[in-house]
Structures are given as structure tokens and as C-alpha cells.
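Excluded from the complex is one protein chain; the other protein chains are retained at their positions.
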Amino acid sequence: MKRETDYGYQIKPVYTPKDIEGFDYQRALGDPGAYPYARGYHETGYRSRMWTQRMTAGLGSSSDANKVLKKYREMGQRGGMQVIHDRVSCSNIDSDHPLGRREAGILGWPGSSLLEFEELMEDIPLTGQSITVLGSSAPSPLRLAYLIVLAEKRGVALSEIHGSVMESPFENYMGQTDVQPLELNLKLFLDVCEYVIRNKIRMRAAIISQHFQESGGNNAQALGVVLSMLKEICGRLIDERGLDFDDVATLPYELVTVGSRFFEEIAKIRALRRMWAKLAREHFKAKKEKSCHLLIAVHTSGRTMTYQQPLNNIARCAIQTLAGAIAGCTALDNATFDNAHAEPSELAARMSLNTQHIVAVETGATDVVDPLAGSYFVELLTDKVEEEGYKMLAKIDELGGMIAAVRKGFITDMLNQEANKKFLEIERKERLVVGVNHLVIPPDEEFEVPIQEVPPDSNAESIARRMEQWKKTRDQAAVRERLSRLHGDAKKGDRFNLMPAIIEAVRVYATAGEISGVIRMARGLSYDPFEMIECPFELHQTACA
Amino acid sequence: MNAGTGIKVIVTMIGLDGHTTGAETVSMILRDAGIEVVYLGCNQTPEMIVDAAVQEDVDIIGISSHAANYDQVIQVVNLLRAKNIGDIPVICGGNIPRSRFGSLKGSGIAEIFPPGSSSEAIVGYIVNNARKAYAAPIPEALRAS
Partner (left out) sequence: MALPMSADAPTDICAIVRALNAGDMRTCARLITRIERSEPNLVPLLQALYRAGGHIRIVGVTGSPGVGKSTLVSKLVAVWRKRGLRVAVLAVDPSSPYSGGAVLGDRLRMKEHSCDEGVFIRSMASRGQLGGLAKAAGDALTVLDAMHWDVIVIETVGVGQSETDIMRHASVVVLLQTPMGGDDVQAAKAGITEIGDIFVVNKSEHPEADHTVRQLEEMITLALCLHPEKTWRPPVVKTRATHGEGVADLAGHIDGCFAHLAAQPETARLQLRDRARHRVGELLHYMLEQRLRSGVGLLPENLIDSVVARASDPYALAAGLLARMD
């Protein structure tokens, strides 16, 4: 069995002061609330702000997802909600698309129009909790538009709403794909970010390493990749959109995966805070102290939730949640014990939320800030993973930055190799996983997981048919007019911000497929990414000129 | 000579499922066992998969499903049968609940490999069950007259 970190550092049987010789507390850590923020951003940790305790929702129709959200609130979801798109709206096509009608609502929320968002949020406040809607990068501008329009309709001041609806354009290369080309995802992502910053909207952009790690990337690679993503995105917002770093820095948050290798995961998050603070201050010349704070949300690892002996996953989830808590996170959502089988059942969701509450109120882990600081082992691990992370950052810098690295296939190649390595480690029993390659039981003795099925009256076809019918009831002239304007705007070059036109189109209930379709057409792409349907509208010529 | 020499398989995702890692890892394992993998990637419909199976003349089809889109997986089997090439086995991998195994196999899925399946099991199954193109029935058109 290997006794090394996932990035290959050999772990010794014991650590002593010698291992951190020359350790300078102020330089390496600083007090909680002080640069370089390795110990977190709040002097009193969770006593001043508890992490947001949330679960991921989204399955079946929008009304089904709405019921689940309400249920989660009853179960003790605190501080925020999180919804994930279905595969259909992730790809910016509509439920009534030939491919959409096969999968609408199967793996998430069918969020391809404002109508769906209104139903999702029925009787759920937009304020007093963070609103997080994720799934893929492509629908980012739509999600922001839904939120802006719904806030207006409800008469809620936009400044009162916070959360995250934007996702970085790199996920397509980290094992979680949508069909939109990188150039377009990047352009739209920058548009949304610029719009949010200029209008002082409190929406954060997820720069996600979660998928990278859930697809097999190791901790050190993840740090390098996250820093490169942040560097690239912030750099472009400054250079291409003329924004100030201290404004840009209010934008990103990082969704990081935490697995079961307890100390290493804690070290990674501590290192990430320190690395961002240095990047902000040294590279971007941050003027505000707050710009050195990177909000870090933790997702406990779905990859580690085994298919075999699923109840073991409750133990894994607890260890990972404790790691996330001790590391000092802003928000936490859990993979559920049935993760390898289906979308979370009510039972599984309750177990995960309860796990968070047990860690929060029973263990004492929230009483004190960064309790592992000063541990020879943890400080060494923090330095090590940081060191290796910087090596990766340097390598990506050498390739010309994150976008260049993606284009050269560097990221996907690295990920595939690492995934393959992890697979072989388990196969060769170099890493043991209980129930998978250790203490295995025959399949007929397995605990049968209750499967969360899509509610029978909201299968994909019925969601599709509803959308088909509903589309006809819209003000067609208004939809056509707004889409024509959007089409015209989309021809005005990469730096012309499309958000205003997208918001106007969403206001008259233009759908994800339509909005994305006309933008694609303006860029010389097919209306439908799958080339199965044609643009249903005759766009105004004047607008296209 | 490797166990899989001479065998040609399709490895594909189906529908809008975007979880590519499993399919890519399996492709590498099969390649390393000497198998030729035609990798179709994401966003394949059942019709596209069957079309590729005909043109590539493959011996087995492996579908990675992490998106609970079983109707489409079964549709592949039905389309193969409709084209008279139901002798090409369809196998499936991914996070498929055991409670679904019965109905999937009843619908003609030859084997299911849940997470944690060993490469030995996957390669072994393919080597023993791939349609052997030599022995496979001659296409209709070839048989005529």
C-alpha cells in the first residue's frame, strides 16, 4: 500500500520540529484574518460566520425541484440553496429539442427558460440566502438574466441578492462537458463577469477545480490549475474589459473537492488561501485587503462515494465534512451516499445535511479557528502541496496560460493520465478502498440503495411537450424582435457585452436554445449545436446589418 | 500477442451525458490490451452509434452511462436488432443501480460493469464475448443470390 500523497510525496512515520525548521509564523500563516490568510479570513472563524450548509437539488420538472428545495429548508439547509442544471439546459438547448426531450429533467433542473426559473423559485425567497445555480459554463448569462428579471418582477432590490450563477469556461476540459466552443464560453463568461462587476451585483463566479479533481486530477495539480484559471480570467477582465483588479477580485470563488485523505485536504485549502493572497498582492498589486480573500466552497467528493457498500459512504462523507470544516470553508455541500447510484434520495440528502450539522454542533470543530495550525505534519503538507502547485502553475504559464494550455491539450492529457493512474492504483491495491478492493462482499449481500426516481408525470417527454405548448403562448413578435437585437449585438465583436440584450430577450421568455442559437449564428456557427433543428425565427434584417 | 488483438469495439457516451473520464479511462485500458477502440465521445444518439457500428464493422459496443439515460441505451439494442446485427453485444458501464440490472439485461444489454469493475473483468468479457467478425453472419446484401 502506498504511503504517499496523491501527488507523490512520500509520507514519513513521524514529524518533528526539524521538518519545519525555519518556520516563520507571521510569514507562513499570520493570525486568522491577517495576510497571507493561510488560517482564514475571520479572526473568530465560524463564531462570526458559519459556513453555508446546503445540498444540491434538481431532478424532474421545475416544480419537482421546487418541492425538494422547500424540503431541504425543512431539513436544515442554512444560508444558501444550490441547484444543478439537467444535461439539456447545460448544453443550452431546450427541452423540446430532439435530444432534449430524451433527457429533460433526468439529471438536474430543466432550466432552459425564465418560466422554469419562476417555477423553481416559487415561494422561495431570493434574499436571506445565497442563490447558487450551476451545471456548466454555457448557461451562465441566462442564469444571471433569470435572476435579474425575477428580482425585478418581485420588486426585490438586486443589491439584496447574493450567490453564484456563473461558471468558468474551462470545465469542458475537465471531464464535465457542454457543447459550446471554448471561445464562445469564454466570451460570454467575461461578458457576465463584466456586467456583474460594473453593476455591482453580488454574484460570484465559480472558478471550479471540483470537476478537475472529481475526474482524477491530484491536489497539487488542482492548485496549479485553479491559480492559472484565476490568473487568466482576472487578467482578461483587467486587460480586455478595462476593469480594476480590486473590483475583479470580488468576483471569483473556488469550489474545491475534499476527499478522504484528511490532512492532505486540509493542507490543500490552507495552501490555496495563501497562494491566492500572494497572487492578488504580488502579481495583481491588490490595493484592498479584501482582494486577497478567495471564498472557498467545499464539495465533499462524489468520486469517493463507492458503488459497493454504499452505507460506508456516510462514514466517508463525515470525514470529508470534518476536513472541510477544519480547513475553514465558506460553504459546504455534500455528495450523498447514493451518489454512485442515482440523484440524491430524500434519505441520502438528509443524512448528508445531518452530517454537516453533527460536525457543526457536536464535534467542537467549529469552536476554534484553524485548529491544526502548528502541527509539524500539517504545516509541512501545506508547504509541500503549495510547492508542487506552484510547479504546475509555472508549467501552465510556460505554455502561455490556461487557455493556451487547454488548446494544446495539456489539461485533458494530464487529467487522463492521472485518472488512469488512480484506476491502476486501486486495481493493483496500492490504494485500498473498503468494499471495492478491500473487504469486498458478494453482490447479493449488498445493501440495496433506495433509488430516487424521476417523478412519473415529469418524465423528459412531458417536460418537452409542456415547453412546446408554452412556447406558442409567448408574444412571438417581442421574442423575434429581442432575438434580432441580440443577433445584431453578437456581431459587434468579442468585447461588445451581450448581457443587456440577453436580459431583454429573457424578459420576453426567449429560451436558452433560442438565445444561444442566435448568438451562435452571429458567430458563423450553426443555430443548433447538434445541427438537428433550424432557427425558427426570421430575424430582422436591420438588426443583422 | 495481446488478448484483445483483432477485436474492434466502439466506446461511447450516449445522449447529453458529459462525464467523459470513465469512457476515456476504459478506452486506454482496452487499447493497452491490444483492442482497437473507435471512440465516439459525447453527444451520440442511438442512431449515430448504430450507424458507426455498421460502418466500422465493430465486434462489440461499450456505452458509458452516468446520466440515467437507459432508454437510449436500450434503443441501441433495438436498432441493432432492426438492422439484423443484433449479434453485436452491447455492454454498459457507469453508475447504474443494481436494481436496474434485471430490466436492462432483459432488454438485451449483454453485461453491465458498475464502478469498481476491474480492467481484467472488462477486457476478459470483451475477449470472450465479442462477435468474431470471421464467424459473424454474412450481411444480407452479401448473401443475396
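First chain written, first letter: the chains are A and B, and each begins at residue 1.
To be clear about the criterion, contacts are C-beta pairs under 8 Å (C-beta built on N, C-alpha and C of every residue); 3 or more make two chains touch, one makes a residue touch a chain.
Only a predicted model underlies this, so the values are computations on that prediction, with no experimental measurement involved.
Touched by the hidden chain within the whole complex are the displayed chains A, B. Residue A:181 is the one among A:181, A:455 or A:536 that touches the chain not shown. When the missing chain is restored to the complex, the residue among B:21, B:43, B:72 or B:95 that touches it is B:43. Among the residues A:22, A:364, A:493 or A:524, only A:524 touches the chain that is left out of the figure.
Although one chain is not displayed, chain A still touches it through residues 181, 409, 523-525, 531. Residues of chain B in touch with the missing chain: 1-2, 4-6, 8, 27-28, 30-41, 43-45, 47-48, 51-52, 54-57, 85, 133-134, 138-145.
Keep in mind that, in the parts below, only the chains that are shown with their structure count from here on.
With each centre defined as the average position of its C-alpha atoms, the distance from chain A to chain B rounds to 32 Å. The residues of chain B lying in touch with chain A in their complex are 15-21, 24-25, 28-29, 42-43, 45, 67-69, 71-72, 95, 97-100, 114-116, 118-120. Taken in their complex, chain A has these residues touching chain B: 87-88, 90-91, 99-100, 102-103, 106-107, 136, 175-179, 215-216, 306-308, 339-343, 415-416, 419-420, 423, 426-427, 433, 436-437, 443, 446, 448-449, 451, 530.
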